[in-house]
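One protein chain is absent from this view; the other protein chains keep their places.
== chain A ==
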Amino acid sequence: EFRRFSLERSKPGKFEEFYGLLQHVHKIPNVDVLVGYTDIHGDLLPINNDDNYHKAVSTANPLLRIFIQRKEDADYSAFGTDTMTRKKNVLSNVLRPDNHKKKPHIVISMPQDFRPVSSIIDVDILPETHRRVRLYKYGTDKPLGFYIRDGSSVRVTPHGLEKVPGIFISRLVPGGLAQSTGLLAVNDEVLEVNGIEVSGKSLDQVTDMMIANSRNLIITVRPANQRNNIVRNSRTSGSSGQSTESSLPSSTPNILGSLLQGEEESDEEDIIIEDSGEPQQIPKATPASESIESLSQIELLHESTQNGFLPSSEMNLNHSTGSVSMEYEVPEPGRKSLEEDGTIITL
């Protein structure tokens, strides 16, 4: 069935309204559907929140082609297939030259049902020799699974080459989060933890910092194996292709700030049990919440545009996990269901 209707581009409204509109147009008020659209690259991308809805509307050229599938018999793999192939071509060649051929077709559930586990971020602002990896521990049973040690590395200084103490990854636990991402390896030098330089800090200090940030750990490493570095010029990007060369390293503090902010928003919330009742997430005290909300959105947009690699949907998704609907509940059942689909998105 095809329907054609018009939307005002400047005032797209909310996703909920749009969803209602679709149900109304198709006269399927009580049917759960998946909404997708084709972007300028011809990829089928989902629409399931305000952000990607707005994105879809703004990129419509002028026609926005929307696909609606009944949720129960949806073909999840249809989403982003093209993107997937493209990624494979570039990235899996680079990162996993050994296994890309035999890789079975993974059925990836809807983005709202899974969450990212790791990502490379800030590719465009970091030197090519560095890699900034984000590990999303949140709610996973999988251990972070790595060890760090003291070591020394050689730096180029005005006085020539100098040996300086550094922190290195010493071991990856098989099956751990760190290993399964493929983004970290033994003998990678750790340069920063959540935007804070580790130079001058002791092994114990860095350990404490990593553990304190373990629910949303961002490590900047200098990989021991420099041959797999991404050559920036040949970068292919998905929907975040707008990221420009104007994002220079000079803006790093800002980025870090946004990273930290983003982290704060997606940060774990403590649990309260009142009068031996049900555990609940502790809410934020109200006053400043509105401004925080808007601020965080700006930052997130900012971040996703700066981000040279990830499809924006993923970043938005991350946001949605934090602030919209995916409330984290501690009692085991809820948590289990959350974790089940901890599919790893490796790039």
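Following the convention adopted for this analysis, a contact is a pair of C-beta atoms (placed from the backbone, for glycine too) under 8 Å apart; a residue touches a chain by one contact, two chains touch by 3 or more; residues count from 1.
As a working rule, contacts and distances are computed from a predicted model.
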Legend entry - Protein name as given in UniProt for the chain not displayed, "G protein subunit beta 5", "Glutathione-disulfide reductase", "LLGL scribble cell polarity complex component 2" or "Defective in cullin neddylation protein": "LLGL scribble cell polarity complex component 2"
Legend entry - Residue in contact with the excluded chain [from A:56, A:120, A:191 or A:210]: A:210
Inset, instruction - Sort through A:41, A:130 or A:149 and give me the one touching the missing partner chain. - result: A:149
Legend entry - Missing-partner contacts on chain A, residue numbers: 137, 143-150, 170-171, 178, 193-194, 196, 201-215, 254, 257, 261, 268-276, 279, 282-286, 295, 330
